[in-house]
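Every protein chain except one is present and positioned as in the full complex.
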Amino acid sequence: MLLELHKVTKHFRGLVAVDDLDMGVDGGELVGLIGPNGAGKSTIFNLITGVLQLTRGKITFNGIDITGKRPHEVAELGIGRTFQLNPLFSDFTVLENVVASFHLRPKSSLLDTLFNTGTYRRNEASIREQSLEILNLLGLDKVRNELGKHLPHGHRLILGIARALAVKPKLLLLDEPTRGMSLEEIDLALGAIERVCQEGVTIVLVEHNMEVIDFCDRVIVMNFGKKIAEGPVDQVRKNEEVIKAYLGSAHAA
Amino acid sequence: MELAIGTFANVLILSSMYILVALGFALLFSIVGILHVAHGAVYTISGYICYQLSQAVGLNGWLSLALTVLVVSSFGLFLERFCFRPFFGDFDRSLVVGIGLILFIQTTIVVTTGQEARSIPSFVDGILRAGPLSVSLERLVTFAIGTALLLVLVWFINKTKPGLQMRAIAQDFRGAIMQGININWISAIASMIACGSAAVAGCLMGAYLNLNPFMGDYVLSKAMILVILGGIGSITGLFYAGLILGALDATLPVFFSGSVAEVIAMSVIIIVLLFRPTGFLGREIT
Partner (left out) sequence: MEWKSPFAGKSEKMIKSGVCAGLFIILLMCPLFMKSPYLIHIFNLTFIYIIVAVSFRTIMTSGQLPLSHAGFMGIGAYTSASVAIWLGWTPWITIPFGAFVAMGIGVIMGYPFARLRAVYYAMISLFFGILIISSVKAFETWTGGAAGLTGIPTLFGFSKIPYYYFFLVLTSVCLLVLHRFEFSRTGLTWKAIAQSYHVAASVGINEARYRILASAIGCLFSGLAGATYAHYNGVIGITSFSLMSTILLLIYVIVGGVGSFFGPMIGVVLLMTVPELLRGLREYVPYISAAILLMVVYLMPKGAAGLANSFLSWFTELRKNRRTRDAS
């Protein structure tokens, strides 16, 4: 198991956002995390990446206990993520956004940076190359000199994915990566996700778009902070609890 | 005993004046959205205008006071329209405008009246005796006016419609606009009130103590401390902070030398802010 959540619980002053969740993701899987709004899906991402503190439970990644680790430590260990509200570096250009995100690998030491040594210059050149590659992969190379704050919504989402890739993650958490995208953008995003998968990166997706979910190896369904179903997509689709959660009990019967 | 009462009275008066200026400053920050660093200069020039009116023009003390408040409040309108509104939301540039204003005002004072300390002749003379206690009428009247004004302002903010609109803007700017509140109109009123109360404080203190072109700086820093400690957006918090600071100001120098007292006071403030950045009763600043 690459990622394991063990009895994870999160309370928000009386509201139980995540309730005693057990969840596991194997290396190389493409897992979908679905459920009605407010089910706790983004909260789980925030708990994994350390943006929120757990009330109870344990999370391990690659054998290491990451419960309570801070977001940048989690990123260092190899987990990349995108955000639902999609913040970005608004005063940087698209290219700068990605270049800045190559903070971890390769890492130049402070002395190297200060004295502009060969190592530093080589690292920066390599980073620039890799950034352009990522932008090409995701179809953003034409807008690479656009300022972040001028980007339309769809581009921002794709930029979010680009940033997460710069971390060279073993596990990628995508929070509604196709929300609000046009059809072509969705195709682009799906292609990118596919290619990332082929590279061996494990992906967990939060999505409402069933087209995207169909690609997943496995789906986990949440409602009111609890896991209500888990398994291959077709199996989950027929699950009564799931139908009840999404469409109401009248449809389940 | 005499000394204790005297010191106590002093602290009360100073506190009420500081709270008056701080209230105006807080109004300008929460409602007009500007960090009005020139507020101390408004306070200062009010004292000088009053001085000129009563000395050079020879008007009666109370008339000078009333006229000064009128002039400075109108100046508040001018400030709002030309110096605050164009830079709403732009912290950097509103700060520069403020500093420009301070320089302009202070230089004008120095050039016209000179740097030496002056004093406005007292508005009231005489001493009130009640048994073994006696207090100068000036102290009494200053304190009375200051407190009365504070109470009127609190009443205005809490019980009148414009006051309600002000509180709405301070809490949620966008929401208030969408409810149809006329931000320009309310900002103008807020500026008038803020400058007007600073004017009253400036004149009263100019008579009670004395005038110098840079007295606003000290008062401004006191006001900022009150607003930050009390918490942005909370008037009750401001009052608490005013009382606590007044108490600290009065008691600490008894046990420690002046500068050590300052060090202690600053350290306490910093530690409080580290654990409660929003002050005693303030909201999160978005």
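Labels for the chains are A and B, by order of writing; each one numbers its residues from 1.
We adopt the following convention: contacts are C-beta pairs under 8 Å (C-beta built on N, C-alpha and C of every residue); 3 or more make two chains touch, one makes a residue touch a chain.
From a predicted model like this one, the values you see are computed outputs, not experimental measurements.
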Listed residues B:I5, B:I127 or B:V263, member touching the removed chain
B:V263
Of B:I5, B:L70, B:V111 or B:L164, the one touching the omitted chain in the full complex
B:V111
Out of A:V8, A:V31, A:L54 or A:L88, only one touches the absent chain, namely A:L88
Contacts of subunit B with the absent chain, listed as residue ranges
37, 86-87, 92-93, 95-97, 99-101, 103-104, 106-107, 110-111, 217, 221, 224-225, 228, 257, 259-260, 262-263, 266-267, 269-270, 273-274, 277, 285
Missing-chain contacts on subunit A, rising order, are 49, 51, 70-72, 75-76, 80-81, 83, 87-93, 95-96, 99-104, 108, 110, 113-114, 116, 120, 124, 163-164, 166-167
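Here, only the chains that are shown with their structure count from here on.
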Express in whole angstrom the distance between the two chain centres, defined as the mean CA positions of subunit A and subunit B.
51
